[in-house]
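Here's a slice of the assembly, chains where they normally sit.
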Amino acid sequence: MRSDVRTTEEVESFLRIRGLTKAFPGVRALDDVDLDLKPGEVHVLIGENGAGKSTLMKLVAGLECPDSGEISKQGRVLRMRNPHDAIRLGIAMIHQELMPFRQMTVAENILIGQEPVQFGVWIDRKGLLQGAARVLGRLKCAISPERLLGELSLAEMQLVEIARALAQDADVIVMDEPTSSLSKTEVAALFEVIRDLQQRGATILYTSHKMEEVFEIGDRVTVLRDGRRVTTLKVDDASEEELIQAMVGRELTLVSSRAKGRGAGPLLTVHNLSRKGGFEKLSFQVNAGEILGFAGLMGAGRTAVVNALFGLEPADRGEIQIGDRRLRIRCPQDAIRHGIGLVSEDRRRLGLVPQMSVRSNLTLANLKAYSRRGFVDVAAESRITAEQVHSLGIKSAGQEQPVAFLSGGNQQKVVLSRMLLICPSVLLLDEPTRGIDVGAKSEIHGLIRKLASDGLGVLLVSSELPELLALSDRLLVMRNGRLVAELDPERTSQEEVMGHAMLR
Amino acid sequence: MQPGQASRLAEWISRYGLLLALVLLAGLLSCLTPNFATAQNLLIVLRQISINGILAVGVTYVLLTGGVDLSLGSVVALTGVVAAGFAHPGEYPVILAVLVGILAGSGCGLVNGLIVTRGKVAPFIVTLGMLTVARGLALVVSGGRPVSNLSSSFTVLGGGAIIGIPIPVLILCVVAFASHVFLKRTRPGRYIYAVGGNEAAAYASGINVTAVKTLAYAVCGGLAGLAGIVLAARITTGQPNAGIAYELDAIAAAVIGGTSLSGGVGGIVGTLLGALLMGVLNNGLDLMNVSSYWQQIVKGLIIVGAVWFDQKGRR
Amino acid sequence: SSKEEAKPAEAVIGVSLLNLSSEFIVMISESMEQRAGELGVELIITDAQRNAEKQVQQVESFIAQGVDAIILNPCEVEGSSPAVARAHEAGIPIVNVNSETRIEPSAFVGSHDEESARLAMEFIVQRLGGNGNVVMMHGYMGQAAQIKRAQGAREVLEANPGIRLLSEQTAEWDRAKAMALMENWIQSYGDQINAVFAHNDEMGMGALIALEQAGLKDRIIVASVDAIADALGAVSEGRLDATVFQDSVGQGRTAVETALKLSRGEGCEPEVYIPFQLVTLENIDQFR
């Protein structure tokens, strides 16, 4: 802690936010928000997609400047013009959108801005590696500090970003959906670190769409809706229903019925599929009308499998069949032609065309259907866009808004919707509800279920076990690039799945 | 309001800065010299920008995909020499000379595109290679001497006019209009923006990135061929050393007009405004009889100033 | 060429040329090659592309290769001088062709660039009867040929106060740029212009075409320098009023001959002066 003598009021609120307002063209992202963070608390921020959580956090971390309002820490009003000021004032942030330096090593990524130096500029390489290893050790993470970041999987990158924030030795840490790509074990390690930070008096502003995390790690919770603060509660006093209702502003019935449709014959059959460095000798099939779940730890190779099936990183050996036709899938074009669609986990890299409008992004994979003689039929495009925006609840300042300015969850909906528009017969979903709010998530679950009951085959990869267990008809577990178990989701438990996924 | 209109309005407003800068500059020039704002002079400005305009429209395709084409100037020389070889009086019909020139240009572009996409060599290097290769070919083909004695039905393409409007200006108008419609309204046009905006995402959406990029380079080369023909017709000779550094002016026009060098952003309207700004500046400074040393200084300052002004407006 | 290789060459001569995409230099180069073939001399021809530094490099390479003599077609008076100095240091004879350097070469073959501009400008003065307005198109600013031709023209202008220089501007040796410049001049000066002097024929042709298109050619005199094929054609058709002939063939041949003599240690004229000649409709037949 930086100062020893504090008045009671300062102890009450370590970080004090008053009247914070921020508007973007076409939307008031934050509207007169007050918030008090106590020292040593984990304060959870929740709200629907586009409620303003990230905006609030960016303001706290100096990434954006407020239109009005002020932030004070320990009684001192902060004037932050850029993140550098925030870091100097002891505020660190884990960003919702990953911010990797792909060409630099893990160690450099973690200690960027904090490099151990001699003579003021000379980088102490040994110190750098040791420092990075130390932080990674706290997260119980086995990534080598010397690897290039570009070689890591998305989840590993997210861990590195967490490590980067931890390395800054801040007493306020802002965490914007830090666990969106992580599976249970990594989340557990992170939570341990958070508790440790708490012990040392650090304040944490945390957001996530995974409700169970709110209850597990939070002390108090604030609900944002449409840029305004709705309520702040002690977590122990709050119930899930209450929070969800505050978020969406109405009663919400979560889709939970498991209208199981067991498949009518195999749709996609995979035989002895291998890719060097990814997975080995996989054989499985997805039946029409069935949701096949894939569970596994970080780096188990699930993403590699769906990427191979979609032709992004084609398999080296093995067979892929749709119905009884054997296919060669060398590129996504092949896959789409054969009715395979993929929603990638990496929406930033493989999903969005940032400067293009919501409309153009939606129709990108199936533009042929909305054009005549080579000319795009804008009217038809707008119609289908309006439909999708409505059915998925995509929140934007109009169809023409560049998708870069949408909130993270809304971007995810755009990517998902694009693949639905190609009307696939096999849908590969890699973390499809990453960053999507509770209400929308339940609607998307309903949608996936409906698609399956219409006869689609769905291959679902998710790091959220509850989601997998609730949605899948069958569940496969991967470990180190191999299939190790097939389970019946109705007769298994999270513990059993984890047991198979982990090394014994 | 119709769906498309709002966006077009927004686009116009975001373009406003450059348009405003252009209007201010033109206003200033009209005050400073009485010869600027005459119909005749404005037509001359249009004629003077026509070659750079055609090239700039072409390079916009490539820039939108996130690439670059440095070979334009040399391709202009090569196609000019080649087309001129088919344009001596009484040998072949003029249309053949034109076709040969455009084909030679798109051939160069196609080669660029194929090496960029299949060979995965950086566009800068590929087109830099083409810059020297095409120049060398132009010199070899012509033996280092200008190809002159061109038929008047060929040179009319550079010097003639239809109902008072110079033919090069008409060509530019047709090229620019067609390109605008192609880029904004057709499927391949949309794909060009998508590939430039995020190549990996475009690939993952099933777009044939290779074909889209190759197309952009080929079109760009073809338009450079057209520019080469117009230039040869205008100066009534195919010059193997013509067009040096023309690529820089063409890219500058596109970038001044808001097309991003990293791809995915920009368009033909901006490119034309950029070419116009450069043309007005060249013409105006000549009319004002600014000494050639100072012309360079003033030109540099005004271009940077106009783009800065434009940028400021957008934020 | 395999036949030539059979018997060893009389001598090896390194040639560094100003710019092989200029028609005039191409003509020099071709006459050199032709003469070298006749004399059984091997030429190593390189192109400095108007870059003095490159020219110095090329001469250094020649020295390293141990050539018997060097022919230099300098880019710059001062900038190309180190090349001459290097050759002197290495004891290899060096012949300057077409233009000069500050450091004196072993021999010089060519003419003084100022002279060409003087001829063209005097022609203009004479045709205008000592009274009128001219505009001048410069080559690329700062290059030796531009500086000297401008200087020659100015000398004549100073001697003839009745002639006013309305405007001068660069068109960088380029025909298309010259057309645009002429069009702009027509806009700002219109009828005031009586004559155009361009530093080379390319620009002169550009000005000519622009004037013809504006319907002004019959009232305005155009003169330029170099006597390239196009310009000679235009003079014979009565379109271009004058160009200045520089004997590229004579320069090329003499340069090779002189270099060969020097390489054999024979004496030769230290300066072979090849005069310019004005070409007009009257004497065009001598040059075609």
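Going in written order, the chains are labelled A, B and C, and every chain counts its residues from 1.
Simple rule for what comes next: a contact is a pair of C-beta atoms (placed from the backbone, for glycine too) under 8 Å apart; a residue touches a chain by one contact, two chains touch by 3 or more.
It should be emphasised that the depicted structure is a prediction, and the values quoted were computed from it without experimental measurement.
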{"item": "Total copies per chain kind in the whole complex, with one of each drawn here", "value": "A x1, B x2, C x1"}
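Note that only the chains that are shown with their structure count from here on.
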{"item": "Rounded Å distance between chain B and chain C, as computed from the means of their C-alpha atoms", "value": "33"}
{"item": "Interchain centroid distance [CA atoms averaged], chain A/chain C, Å", "value": "70"}
{"item": "Euclidean distance of C-alpha centroids - chain A vs chain B, Å", "value": "43"}
{"item": "In the complex with chain B, residue positions of chain A that touch it", "value": "310, 312, 331-333, 335-337, 342, 344, 349-357, 360, 364-365, 367-368, 371, 374-376, 378-379, 382, 398-400, 418, 422"}
{"item": "Complex contact set, residues of chain B against chain A", "value": "3-4, 6-7, 10, 185-188, 190-191, 193-194, 197-198, 200-208, 264-265"}
{"item": "Touching residues (chain side chain C, partner chain B) in the complex", "value": "20-23, 26, 138, 141, 167-170, 174-176, 179-181, 183-185, 187-188, 202, 205-206, 209, 213, 228-230, 233"}
